[in-house]
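The complex appears here minus one protein chain, its other protein chains still in place.
So, chain A:
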Amino acid sequence: MATIDETKAAEGSDETPKYKVIGTRPIRHDGADKVTGRALYGADIKVKGMIYGAILRSPHAHANIKSIDTSKAKALPGVRAVITSADLPEPGDKIAELGEGSVVLNHLSSNNLARTKVLYKGHSIAAVAADNIHIAQEAANLIEVEYEILPPVLDVLKAMSDEAPVLNPDVRTEEAATGEKGDKHTNIAKHFLFEKGDIEKGFADAKYVVEREFNTSTVHQGYIEPHVATALWNNDGQITVWTSTQGTFSVRQQVAELLDVPLARVKVVPAEIGGGFGGKISVYLAPVAATLSRIAGAPVQVVMDRTDVLQATGPTPGSHIKIKMGVDADGHITAADAWLAYEAGAYPGSPIGAGAMCVFSCYDVPNGRVEGFDVCVNKPRTNAYRAPGATNAAFATETVVEELCEKLGMAPVDFRLLNASKEGTRRVDGVTYPRIGLVETLEAIKESDHFKSPLEGQHRGRGIASGFWFNAGLKSAVTATVNSDGSVSLLEGSTDIGGSRTAIAMQFAETLGIAAEDIKPAVVDTDSVGYTDVTGGSRVTYATGWAAYEAGKDLQRQIVARAADLWEVDPDQVSYEDGYVLGPDKKVSFKEIAVELSAVGEPLVGRGVSNHNEPGGAFGTHVVDVEVDPDTGKVDILRYTAAQDCGTAIHPAYVEGQIQGGAVQGIGWGLNEEYWYDEDGSMRNANFLDYRIPTCYDLPMIDTIIVEVPNPGHPFGVRGVGEVPIVPPPAALAAAIYDAVGVRMDELPMSPPRVLHELLKKQKES
């Protein structure tokens, strides 16, 4: 791991930030429980009297539901409840804001239990609760559904045509900026447009212009823990949900909205979470389990199996993208034009807005145009997946950039340095960047041992690519209780994915000048901590970390006041510095004062909240070496290095882990992962044998270079880390494949059959 602090260097200072805790690698607070198997994940939750749920899912990709007969299921001994959408309130067209975005409640409700139509294979139709899972599954199979089967539409371009079957009768094309809707039924839910400068003039000024089209496949987040929810709808009207989620407060709101109960009646208890990556924000099971519980009078647990997860939870969209870029003779970009159509899946809401904002985000584009479409198809409703929308877009743009570099005879890294976005660059969507670190990641890669090492051998190639993702701020809260021994119990609302509770505890510890090991961080339920937005958007280390900083400052103020009172001196004569309380003739450590104060007065409890909006944004640049088997088209990765601007690395090991994890997911997306549908709309690889995520046998060590350009909008300079590393890999791999065997890939994944097809085509042409 290398660390670069460009900000300090730019300021002409060789002094690096000196932190006691930040930048160290303490053992994670949840480590012992997790490595010993004692940590409680969603399916480990057991509630007294609990029964089990099963869900009947659609065998068709597109069909009207003509009737549902649940009588045989209800008659089966051991069955305690059977529900359909008729048992859920009708939410109408109300839109709910869920912190990270909005959703039409009717769509969300229909995705939990289909109302009049099924829109993808695996769409849930009815649910059963029974004394054991076997009875529940048997009863679910006894439910009789009469369908009117409709033709499915699985391709984004076909779905946009006037002849395509329309999925949702309430969808008209909405112009994003004006809200105006078209007057015809369509699958195109939303239209975006960004423009900057004079694009015609920009292309007229270009010496070289490259225009290409790209396709990317539907891919899943592939978290190892499947979805699970346990719910108790108590006799007093209180609903408690235990679940594996990225956002307890978001689940609370979704459950309250979908069941039409007051927010205060719902409590969500987070379990440990076996991965989410954006896929565990929407609810699929909790409202169903709660409704079953209400009827059965017992807590109900519903667990998905892997097929359910792949077929019926939100993957990230397949897409069709057209990119046109022009450069002058010196290599400066003169114009760029993008057209992006993203599959929303069954209901509107693909990450097309983000994709459109990211497509040229790495470059200073003087004249640009970006048009985007959100398009419904008969696949599960898409959801966020690590930098949602950005990977598709980067694959297209970066591949065109590579071709421009070839025409210019310019090294790709130098082209990127020449045209890189930097502070003050105005994006095509209009916003200018604050202090960012793209250039620094390019320079880090250029200076890396990997980049400088020769690559030898037949059919071997090297490629680089860059990527960007926004960081979110949003709301967070923490509570810090000082114990009588000087340890601190830190309660937070951010469910912990990737070691965030330790990264937050470290920022709290840094603020007070105490050891991370003296903090006991706990992720608690929605009744026990202030509102906190989801663990997503690369926001937790930034925002909840800031809340922890504020809680530390709050405790400092209290300690100073209480110490002054204890020592009978003026508060102005007391200060808090680096873990010590300083009085006129005293210097007492945090632990000592904690013991003293707890003996003589009220408990010390600090609070911290944040709702800041300067999270910055983050960039990464990756380099990869590959070897391509010309006989099979199989791509083997020989070496991989990822550089990323992380602002300030709070816990470098977790930062490295995030970069490595994101890169691995991007590699999977680039080389193997895709939803395979037959013409009836049935996913044919809904298991982890056939949906091929990379394993340790497929990968070398992912080397990381942590670049630190501190975010001026955070007390410790934090930027979000988790999402950026998934953005560059497919594009970097495509560049490496071209370097190795001379074929430009324009479709993801670049699996052996696709690479071989291009190799054979090239052979035929030559």
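The working rule: contacts are C-beta pairs under 8 Å (C-beta built on N, C-alpha and C of every residue); 3 or more make two chains touch, one makes a residue touch a chain; residues count from 1.
We adopt the following convention: contacts and distances are computed from a predicted model.
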Per UniProt, what's the omitted chain called: "Sulfur carrier protein CysO", "Inner-membrane translocator", "Ethanolamine utilization protein EutN" or "Na+/H+ antiporter subunit D"? "Sulfur carrier protein CysO"
Identified contact with the non-displayed chain, of A:A61, A:I281, A:A477 or A:A509: A:I281
Considering the complete complex, of A:A356, A:I702, A:A731 or A:M745, the missing chain is touched by A:A356
Hidden partner chain, touching residue among A:S102, A:N132 or A:T632: A:S102
Which residue from A:A32, A:A86, A:I149 or A:L193 sits in contact with the chain not drawn here? A:L193
Who touches the missing chain here, A:R80, A:R252 or A:R539? A:R539
Chain A, residues in touch with the chain not shown (by the definition above): 95, 97, 100-102, 175-180, 190-195, 221, 276-279, 281, 316, 351-354, 356-357, 384-389, 429-434, 469-475, 534, 536-539, 611, 613-615, 713, 720, 722-723
